[in-house]
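Here's the structure, in structure tokens; my notes come after.
One protein chain is absent from this view; the other protein chains keep their places.
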Amino acid sequence: MTALTRIRPADRPILIAFGFTILILLIGTAYTLSTTGTVPLLQPSYLMQQLQIGSFLGLCAAGMMLVILTGHIDLSVPWTLTSAAMVATAIGGPWAIPAGLSVGLCVGLVNGFGVSVLRVPAMIFTLGLDTVLRGLMVARTGGFAPQDQATPAMLYLAKAKLLGVPVALFVWIAVSVLVTFLLARTTFGRSLYAIGTKERAAWLSGIRTRAVVTGAFVGSGLCAALAGVLLAGYSAKAYQGMGNSFLLPAIAAVVLGGTHILGGRGRYIGTFMGVVLIVLLNSVLSIMQMPEALRQIIYGTVIIGMLLIYGRGTRISE
Amino acid sequence: GPEVVSGPGALPECFAPWDEDTSFLQWSAKEGPYKIAVVNGFVGNTWRIQMVKTAKAFAEDPTIKDKISEFKVVSTGTDAPAQLGAIEDFINQGYDAIITIAVAPTGFDRVIRLADKNDVVLVPFDNVLDTDKVMQVNEDQLAMGKKWGEFILGELHEMGIDSGKLLEVRGLAGNSVDRDRSLAINEAIAADGGDWEVVSVVGNWDDGTTQKVVADAIAVHGQFDAVIGQGGSNGIVQALQDSGHPWVPVAGESENGFRKAIAEHSADGLKGISIGQSPGLVAVAMKAAVSALEGNVMPQLISVPLPVATYKGLEDGKNYWSELPDNFFTVNEFPPCDVNISGPAIMAESEEDMK
Amino acid sequence: MQGPIVELSDVSISFAGVKALEGVDFACHAGTTHAILGENGAGKSTLIKTISGVLKPDTGSIAVNGREVRFAGPAEAADAGIVCMFQELSLIPDLSVADNISLQRPPRHMGLIDRRAQIARAEALLARVRCEDVDPRAMVRDLSLSRRQMVEVAKALGRDPKVLILDEATSALTQKDVETIYGLLDELRADGVCSLFISHRMHEVEALCDRLSVFRNGRHVETFGKGERSDAEIVRLMIGRDVTAKFPPKPAPKEREPVIRLEELRWENRLNGVSLSLGKGEILGIGGLDGQGQKELLLALFGVLKGVEGKVTVGEGDGLAASPHAAKTGRNRIALIPEDRKTEGLMLSLSIADNIVAAALDKVSGRGVLDQARLDAAIAEGMERLQIKAGSTEDAVKTLSGGNQQKVVLAKWLMIAPDVILMNDPTRGIDVGTKQEIFRMMRALADEGKSILFYSSDYAELIGCSDRVIVLYDGRVVSELTGEAITEEAIVAASLNIQGEMA
Partner (left out) sequence: MTRWIGQNRGFAAALALFLALYLSYHLMHPRGFSTAVLVQNSNELVAIGFVAMAQTVPVLLGGLDLSVGAIMTLAACVASWLLDGTPLQIAFGMIATLAVGTAFGLLNGLIVVYGRLQPIIATLATGAIAIGLALLIRPNPGGNVDGDLNWALTNSVFDFAETYGIGQDGEATWLAPFVNIPLPLILLFGMACLVWLPFKRTVTGRTIYAIGSAEGAAFASGLPINRARIAAFTLAGFFAACGGLYLAIQTSTGNADVVQAGAYTLNSIAAVVLGGTALLGGTGGVIASILGAMILRAVSFYFRILDIDPLLQPLIEGIVLLAAVSAVAFRTFRVKNQLELFR
């Protein structure tokens, strides 16, 4: 614990998340050893597969982090993802992926407008937009029979392997590098942190807060849309409800990675670790055939427990 | 409210009683045409959308159109008070029959009481109620689970496999349908002479979740001798394919994609069985409601036959459609009930609309 | 003299390695008004936060009336009669004035807050601070800063203090209110109350206090009675050197090419036809009573206000900027040193470095990508130019003392190389030494050709710094003073809009 307090506060969550990830793998391995006598969890193929699955959540979390850094939140991720997937598959052909991404772009612009120009709380505006998107998709599916098969390009991105590594993982890494660069090395990134810390002061510093906040939502929309396009490739098709299980884990991953839920603080590498942790946790619980009730309890306890550990040893200002 | 009478009921080939113990109900006849409402729960998946469309299409069907003066469909989300409220509102508005997919198997005491008081026929279907006070329409979930289990074990025995590892993919926790299907599957396995280890994972009836948990299970356990899923069947097939798992017998629902996969790979070992809940149940429920309003004797629990298709009997354009999307549910019509709206028919009709 | 009412022995406090107080022995007595002096970051606020139970000492002890105490929080200190007035910190904007005045110990009826009694109590206390015009039912949010400070005074009085602490509590008050406070402090002294008074305004200290304690670098340097030390000595104790001329010399008045020209500027009912012109290289002071449109004028020029009417010429272009960003990047770059540095000037929990470059990100980047070398150089230059005292530029700006925080705000805006600098009371809460540095810098900037529009609530500053002073009254310029004509009498007269009596 004393060693922990000596580490830079910003790095602490990342290391703790890493530690927990190892712990989860060990627990899972102890389980498989005692039941089947094998250690599949420590094999590269399993880890690769987990990272491949994790890449969809990872993309959502990357976008979510941009928004959370500004002090807002994006609850429209589930149906942005689904709409993008459905539009991509319906358009098909070479334009499938651009069409899907443009859905994310539009959603981001609308969210940005609602939150930064109309100044509706993001919590409620993005929730409303999520409902509208769901409504649009229900209405559309009700109107005709859309094509829902993923295109070969989508299948390639989601499923193929390059040098033994899933292409989806490359996509996630590419986006991760981009986000890390944005946050650390661009004026846009600095502006995100400034707005998340004190929007009023940021605006009075001549930062174009509306544009930057909108940019964050566009980032989130694009990431969710990309996740949708990939997920449709992974499942070979788009379907209603494909985004349902991404919202809360994305938020949890961002926060477990050390980003402050009220904005202004956080590093991308933490979000990355948070995603890995959540994906492995879910996977190990599923492998252990944990009943749903215990799974929820463990999930909640892990989040609380980790955050409590992060807080240890920091003298919080009055 | 209805009186409990003795059978047989009207149109037994369509309104088949659940079993020999099923009681019969009779409402006093009302003059038609009737005001009928459908109160759906949530409307966020293909099945429900197909159900809503079938309901609307069937209300226009010549066999029933003249008997309906007003027809309304609402979806309330997974919100019990909202659903109960909608039902009560329709009772207050003077509707004659209300058809519903319950968001929970209990909790309808009050609306049942009000419906009886106002001589309204309340017909739950699909997710039905744990009560014998109302007329309900459903497929037999226990029979479904049993059939899945027995079929898979039969295929395995035929292949000379008498012991091994089976993967069960469960549905949404806390749901009676999940409970019944799983119970029957495991009973069937227990009743079998073989030595089976069952690995259970939770796929929430959702393709994506299913695909993920099946992939996890394969990564850990290596290989299964068969997979019995009660939903998300497309996800099972995807996971098997992606992991390079050899094709094995798979039980699943009636999504078009699943049937397409069986048709394509059965020769390689994907000896599949596809049974599913049909969105067309809504039409049977509507028909039953009208029949009850006309004063006919009706079974309290109406059993709609299981639409079973195995790899042996799949026929493109008949019980699956290779050029149509994966997500829609193949079984929709029930000829004995004169419900002849097929899945593709709904799609075709709408594609006209589109132009 | 009796024993001290509050006594600190060997108190130390440090924050993340910074020693804010070190081995402090300090005592104050009933029936005195006791000033605490020191430059920015000397530990004054920390001292009074310790006395009032906000902070707990790392070592040492506090005794009240000879008995050692350990306050768990400000509530316990208040129960012991120690009441603290922070500058703006302790009013709740969304509660009514009456609620605020009886915030912690409201009158009750059957266990519940008695609203009527509360209002009566508020009325009585407001009357005592001559603020009968404030409606006890109004929301504090809707009051002006100076009214809020007076409500704060009423609130403190209502707590029946034995020790009343005022940490720069008069910095935003109008002359009339300051006078009221002087009267009150005299009354309290007569009632045996000990008042601890922190201010960077020497004339206030002189007028009010009978004992003075000087702090430097977290240490208690000396305590002495009024008149025992000369001003110059006190300043030397505070900052360790002499401050001779407070204001740098002014150049002779001359014709200047106008940079900003306003004709009949109007906004809502706050600006009612302001006309003025600001010359290149000029320091134009704005005077007047609090709330006569001075702040609105600055905000309008910085693009904060919408719906401003009137003819405006800025540089060669026309019209006002529509946003701070437009103001900052226009042909004439405009900077604003805002009123409240904590919420408007700074992002407190970001690092000093991030704050310094916040307005000039485009200056240290190409196509939106930051250039690390230019970034580092710019930060170093800012720290150097304003002599900001900090452990590391990576520390959060909130760990700086008030004065150093203000320097960060200045550094931030100097980085954009502004042509016009709008200043809203830039030296509020700043120690004499730093003030002098700021004034020198203002003059240097003006000499470089920058124009400065400068609002201050302190007449001495206006007189000492400005080439020209305009006085606002009811949203209009009522007087313009140049050169020798800038005198306290002239400003006061114009402020009260009594043109006739102008000498």
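Quick notes on this structure:
Chains here go by letter, A, B and C, matching the order in which they are written, and residues are numbered from 1 within each.
In the analysis below, a residue touches a chain if its C-beta (ideal position, glycine included) is under 8 Å from a C-beta of that chain, and two chains touch if they have at least 3 such contacts.
For clarity, every value in this text was computed on a predicted model and none was experimentally measured.
For the omitted chain, the shown partners it touches in the full complex are A, B, C. The chain that is not drawn here is touched, among residues A:25, A:138, A:225 or A:269, by A:138.
Looking at C:16, C:92, C:232 or C:417, the residue that reaches the missing chain in the full complex is C:92. From the options B:86, B:152 or B:213, the residue with contact to the unseen chain in the full assembly is B:86.
Within the full complex, the residue among B:75, B:100, B:327 or B:342 touching the omitted chain is B:75.
Interface note: of A:172, A:193 or A:299, the residue touching the hidden chain in the full complex is A:299. Looking at chain C, the residues touching the absent chain are 53-54, 73-78, 84, 86, 89-95, 99, 103-104, 106, 111-113, 115, 137, 139, 155, 267-268, 299, 304-307, 323, 344. By the touch rule set out above, chain B reaches the unshown chain at residues 37-38, 40, 42-44, 49, 52-53, 56, 72-82, 84-86, 88-90, 92-94, 103-110, 113, 130, 173-176, 179.
Think of the hidden chain as still there; on chain A it touches residues 75, 114, 117-121, 123-125, 127-136, 138-139, 141-143, 199-200, 203-204, 209, 248, 251-252, 255, 260-262, 291-301, 303-304, 307-308, 311, 316, 318.
Simple rule for what comes next: only the chains that are shown with their structure count from here on.
In chain A, no residue reaches two or more other chains under the touch definition.
Residue numbers of chain C whose C-beta contacts span two or more other chains: none are found. On the chain A side of its complex with chain B, the touching residues are 32, 36, 38, 40-41, 45-46, 49, 53, 134, 138, 141-149, 159, 231, 234-237, 239-242, 244-245, 283, 286-287, 289, 291-293.
Of all residues in chain B, those touching chain A in their complex are 43-46, 49, 52-53, 173-174, 199-202, 206-209, 211-213, 215-217, 219-222, 234-235, 238, 242-243, 257, 324-328, 347, 350-351, 353-354. Put simply, chain A touches chain C in their complex at residues 185-188, 190-191, 193-194, 197-198, 200-208, 264-265, 315, 317-318.
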